[in-house]
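Note that one protein chain is taken out, while the other chains of the complex remain in position.
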Amino acid sequence: MEAATMSRDKKARSEQSAQAATRKTASSLFGTDRSSDVPDSTVGVITHDDPVFTCRSVDVFYANKQAIFGVDLDIGRHEVISMIGPSGCGKSTFLRCLNRMNDTIAIARVTGRIELDGQDILDSRIDVVPLRARVGMVFQKPNPFPKSIYENVAYGPRIHGLARDRVELDEIVHTSLERAGLLKEVKDRMDQPGTGLSGGQQQRLCIARAIAVSPEVILMDEPCSALDPIATARIEDLIDELKENYTICIVTHSMQQAARVSQRTAYFHLGYLVEVDETDKIFTNPSHKLTEDYITGRFG
Amino acid sequence: MSDQKSEFTEGHIVRAYDAELDRLRTLLLEMGGLVVDQIGQAVDAFTEKDRKRTQTVVRREEDVNRYDIEAEELVLNVLAKRQPMGMDLRAIMAITRAVTDLERCGDEAKKIAKIARRRVKDDSEVIEAFSIAAGSMGALAAGLLKSAVEALDEADEEKAIQAAQADARLDAEYKTALRNIHAALISNPSLIEVAADLVIVIKALERIGDHAKNIAKYVVFIVQGKDVRHVKTKALDQEI
Partner (left out) sequence: MSNTSNAKREKGAGSKTASRAMDKVHASLRKRYRAEKRFRAYGLISVVVGILFLVVLMASILAKGYPAFRQTFITLDVYLDPGVIDPEGSRDAEVLRLADYNRLVRGSLQIIFPDASGRTERRKLVALVSNGAPFQIQGLVMEDPSLVGQTLTLEVPASGDLDMLMKGRIDRSLPESERRLSDLQIGWVDTLIEQGRIHKRWNKALMTRGDSRDPEMAGIWGAVKGSFYMLVVTLLLSFPIGVAAAVYLDEFAPRNRWTDLIEININNLAAVPSIVFGLLGLAVFLNFFGMPRSAPLVGGLVLAVMTLPTVIISSRAALTSVPPSIREAALGMGASKMQATFHHVVPLAIPGMLTGTIIGMARALGESAPLLMIGMVAFIVDVPQGFMDPATALPVQIYLWADSPERAFVERTSAAILVLLAFLIAMNALAIYLRRRFERRW
């Protein structure tokens, strides 16, 4: 019964999207004659039944230059959502809005509404420190602190006062490393510098560091772009495991990666959110011409 | 037709990818043309009792198989190298399936040719009567297959739906021919051996029609991304 309604829902959604995209007509061989302009509103399904983030008409400006144009997007609880698009399309900028990392750029200005569990995080009265504890971040280049592995993971709990004593802190560090799938490899060298690990291990250390403060959401900004395929596979496997407990937003340049790890995919183009939908649909049957061109390698 | 460029085979940043997809598309067209011709030749050989043609059909079946193998290899190659997505992925999937269907059609044509070879010496009146029915069914099946492949190549949904729906006519003719055979058998049970062969021929043509219908349905998959293989042909219009 439920499945039936769902499929009807899906049908309704796809009808919507089909209408939003210019109607596909058979004109050229194998081709579809669809508009290659950015659509007036995002194609696909921007809403989610159980959203953690609800973003509405988010604009980002760098000085006078607008980088993001009216993005509407829900990010669901415990889902992996990937953001793809060509360089400079605003996907990273958007990601950095979600924990207000754009605050660190003096000329950046964000407008619109981004609600985290119903609370507008763009409100200037919101303290970014607890926000960033709730919304962790993993960066493109593995950036462990030049301190010991233990200290790297313990740093977050320490500044947020999450552990009452050393024993508790030890426990947090161990669970975090365990969850990041790193414990086995570093168990015997917790006091050695985190920068001495391999690139993939460093990135998993960064993930352990992020989850040590028990965030709800983990933002990942191209977390595998500096890693080799094996290390990348490990991270992807880890993401798959982490999605049980965390919401993960991942920006990636690798479409295959987006296809592998995420349930939903958002395609950004020149600062516009062109299309959001189930990952399966985006990669087999996207609705918008721009998405199609990008994922099939026809861009530019 | 293959001189024309299609959106499917152009616009990739990697131009070698375009070339590979173009080759795949050409392959489909060549194979389609060959199979359509095989059907025509086989049915003609059957109706005109032409021994030479039966041999041609049997010999060229090998070419059909070669196309099948080449297409398979090419598809594997493209999948491994390019990881196609979206429209490309759907098109490649559809072409792969279409090639399989075409190969089966080729088999059916060969089957008809073999029966034709066996029946070359036979000269009873019943067979004359039925060859006419087989001839018209053959023409219909070949036409169906041709327009299905064309629809696939052009990603023309309307043409594809027309082709899929035209299969109903082939089915109707098949039923009529079957009823006629039954009637003839009742009046003359000694024709049983000939009738059995005939049934196989018209059944083969009916199967070719089904394959053509499948190919036509892949067009819907390419354009819409919807799998309509198991949707009733009558319901296709609503589905789109």
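Each chain carries a letter (A and B) given by its place in the written order, and its residues are counted from 1.
We take it that contacts are C-beta pairs under 8 Å (C-beta built on N, C-alpha and C of every residue); 3 or more make two chains touch, one makes a residue touch a chain.
Remember, predicted model here, so these are calculated numbers, not experimental data.
> Considering the complete complex, which visible chains touch the unshown chain?
Even though it is not drawn, that chain still touches A.
> So one chain is hidden, and I want to know which residue out of A:Tyr62, A:Phe139 or A:Phe299 touches that hidden chain in the complete assembly.
The one listed residue touching the chain not shown is A:Phe139.
> Among A:His48, A:Arg209, A:Arg234 or A:Lys289, which one is in touch with the chain left out?
Within the whole complex, the residue contacting the unshown chain is A:Arg209.
> Out of A:Gly44, A:Gly156, A:Pro223 or A:Gly297, point to the residue that touches the absent chain in the complete complex.
A:Gly156
> If you put the missing chain back, which residues of chain A would it touch?
99, 101, 104, 106, 128-133, 136-137, 139, 141, 143-146, 155-156, 159-160, 206, 209-210, 213
Convention: only the chains that are shown with their structure count from here on.
> Quick check: in the complex, which residue numbers of chain A touch chain B?
24, 26, 28-32, 255-256, 259, 281, 283-286, 291-293, 295-300
> Under the definition above, what is the set of chain B residues touching chain A in their complex?
Residues of chain B touching chain A: 4-9, 11-14, 17, 25, 82-91, 153-159, 222-225.
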